[in-house]
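Up next, chain A:
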Amino acid sequence: MVDYRIDRRSGVATYVQIVQQTKQALRLGLLMPGDKLPTAREVVEATAVNPNTVLKAYRELEREGLVEARRGLGTFVRRSLGAAPADSPLRAELEDWAARAREAGLEREDVAALFTAVLDTQFPHRTAEGDPS
Partner candidate 1 sequence: MTATLTTPAVLAEGHRTPRQLRWLLRLHRPAALAWTAFVLLTGAALLWLGGPLTDAAAQAWKAYNACAFGSRCSYDQDAILTYKDTYTYTTFAVLGAPFLVAAWAGAALTGRELESGTVRLAWTQAVSPVRWLAARLAFPALLITVSTGLLAWLHRRAWTAGDGRIDTAKPWHDVATFYAGGVVPVALALAGLALGALAGLLLRRSLPALAATVLGVGALWAAVHTAMPYLWPTVTKVSGLGEGPQGDGFIAGEGVITAGGDRVAAPCTSIFNQGCKAELTELKAVSFYRDYHPVSHTWPLNLVASGILLLLTALLVVTALRLVRRRTA
Partner candidate 2 sequence: MTEPAIEAAALAKRFGRRRDAWALRDCSFRVPAGRVCAVVGPNGAGKSTLLALAAGLLVPTEGTVTVLGTDPAAARPRIGFVDQDKPLYPQLTVAETLRMGADLNPGRWDAGTAHDVVAAGSLDPGKRIRALSGGQRTRVALALALGKRPELLLLDEPMADLDPLARHDLMGVLMGQAAAHGTTIVMSSHVVAELEDSCDHLLLLGGGRVRLAGEIDEVLAAHTRLSAPAGTTLAPHRVVETRTTGRQLSALIRPAGPLPGDWRTCAPSLEELLLSYLRNPEAPSSADTTTEAAA
């Protein structure tokens, strides 16, 4: 199950946040194919956002083929995203590496800088869509 947290100050449109958080949940394996997404009513009661926003997000996810709406039953996950569930061996390796970095005396900021540098090399930055200024 996924619990949406809307950050009003982030400058990112609400429906985009919902889409992103759904995808995040899919990546982490919190949502599996066949799971039912919360109904629009459940989401708005918890977050107090406009129902049309939620529906817009769900439509976007449906457009990307990640979910499908079944009439009268709800919206269900169709396929998963990425290949790194929460308990994958990659995560175990990363935890191992982080422990070794700490033992070597690295601070949190050092680790973050190191990791970001590697990330930038291996996964080049796509320009983020967004507003000017």
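On the choice of candidates, all candidates are chains of the complex that A comes from, given by their letters.
In this text, contacts are C-beta pairs under 8 Å (C-beta built on N, C-alpha and C of every residue); 3 or more make two chains touch, one makes a residue touch a chain; residues count from 1.
This structure is a prediction, so every number in the text was calculated from the model and none was measured.
In summary, of the candidates 1 or 2 that share the complex with chain A, the touching one is 2. Residues of chain A touching candidate 2 in their complex: 6, 8, 14, 39-41, 44-54, 131-133.
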